[in-house]
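Okay, here's the structure, questions in a sec.
For chain A:
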Amino acid sequence: MNGELTTLFPALTVITPITGAVVVFLLPARLRARAGLPAAGFTVAAAILLAWGVVTEGAVRHELGGWGAPLGIDLHADGLSSVFVLMTAAIGLLVSFYAKPFFALAGEKGGASELFWPLWLFLWASLNGLFLSSDLFNLYVTIEVMGLAAVALAVLSGRPPALVAGLRYLLAALGGSMAYLMGVALVYGEVSTLDLGLVSEAVEGSPAIRVAFGLMIAGLLVKTAVFPLHFWLPAAHSSAQAPVSAILSALVVKASFYLILRLWVDVFDVAVTVAAGQALGVLGSAAVIWGSYQALRQRRLKLMVAHSTVGQIGYMFLLFPLITIGYREAADAPWLAHAWTGGIYQALAHGFAKASMFLAVGVFVLAVGNDDRRSIGDLVARLPMTTFALALAGISLIGLPPSGGFVAKWMLLKATFSSGQWWWAPVILTGSFLTAGYVFMVLRQAFAPAGKPIELNPVPRTMEVTALLLGATAILIGLRAEEVLILLDVGAPFDEAVEAGEGGEP
Partner candidate 1 sequence: MTAPVESYQIYAVTAGILFSMGLAGLFLCGHFFKKIIATKILGTAVFLLFISLAKRDFVEFADPVPHAMVITGIVVAVSAGAFALALARRIWNETGRSTFEDSQ
Partner candidate 2 sequence: MNAADALTVIFCLAGAVFFLAGTVGLLRFPDIFSRLHALTKADNLGLGLIVIGLIFQSDSLAAILKLLLIWILALAAGSNACYAIGRFALARSPQDAVREDDP
């Protein structure tokens, strides 16, 4: 394949959705949904092209404006970024299919829901832009684009609870991104460059860099909603409309997680300390326990799913203590690749499972009229497909084989034992038990015979199918781990990623 052409792909994955957003916005409201789906389709095509280019030719760099770092901004795609771009594409496409009938129904009720498509495509572009950007300041701009689009989507319904949650989300996001930017200012002052690659070559563990790194990570932790900085998440994610909740929970929090991972491993590895890794692990553990416990206590389904996100995000942060202890002392320690792949797999599996869960709950809400856990009795007979989707997603969240969640948790568990950091293992297991608790509680309700027959509103078939497909994908990525790992291996910091992936196969 032509190498020159390949370098265009990173730019295309950003340009395509953003062009879509502008075109869709300019169209009259009634045509927007019709134009939105093709735009989503093109974006997916661009993402697939990018992944294909990365697999066949290795990491790809696009120098925007033709200047190149350090003066210009580069887009850089390697295995890690392509995996996240692909996940966004897959989830994004299915959510788009779900959103079309959803907003066709909601559109009659007014509000600003006609703005869903431009906002969502803009958000998609900013996610891709964030996964690909190789410039610290440009990352700030994409984070802000992402934050504004996400909050705008969260308040789309215009209802007061959503507005309050949205404002809290916005202010938390602004505080977080300003902390990040303060870090960027210090880094630029110290090393006079913004390109991730050049920064990583230039940094030393000087006090300014350590403080800068701390600020950047702290800011991003707020945006990722890691315990105890998750205060904004449950309300914001649960008060949004179903497709938006899915996007926020499955994708948006992953973007800041990706950035933490990137900075931690690729850029500021000299500033990373074992204690910092353990601290993130402790926060992650607290999130696993607290989030899952809170989810168990919720009576409203959407709040339950949102709290479950807090818990599942916690798992992803168990990756940091595991890769940090051996990374500097023994770069070839066998558990590094396990932990690395496990953490990323957790992000992927949670993305699919959580999107599926929010969409399924959205179907219930549409059918029953509210999201009280007790009002979904006997739905297994009435909405079997959606109940099945919820069950599949739940299996992955718990981490039962052969799901993607199982691969993730299994690899993390293996890494905890082989690295000697056994103290994370009880956290992983307790989290799984708590998760099993709330998943089975919902399923039990769905299987229980209803007290009196209730009138169900009709739900478009597409909505049920997309929820099921997402749930099925959450299981499937557990069965077909190698394909994902081949991509992830391009430019990976830990060599044995592929081998480890095979070891993690059930």
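Here is how the candidates were picked: all candidates are chains of the complex that A comes from, given by their letters.
Here is the rule we go by: a residue touches a chain if its C-beta (ideal position, glycine included) is under 8 Å from a C-beta of that chain, and two chains touch if they have at least 3 such contacts; residues count from 1.
Owing to the predicted nature of the structure, the values given are computational and were not obtained by experimental measurement.
Asker: Would you mind flagging which of 1 or 2 touches chain A in the complex?
Answerer: 1
Asker: Residue numbers of chain A touching candidate 1 in their complex, please.
Answerer: It is residues 71, 137, 140-141, 144, 147-148, 151-152, 155, 160, 163-164, 166-168, 170-171, 174-175, 178-179, 181-182, 185-186, 188-189, 192, 194, 235 of chain A that touch candidate 1.
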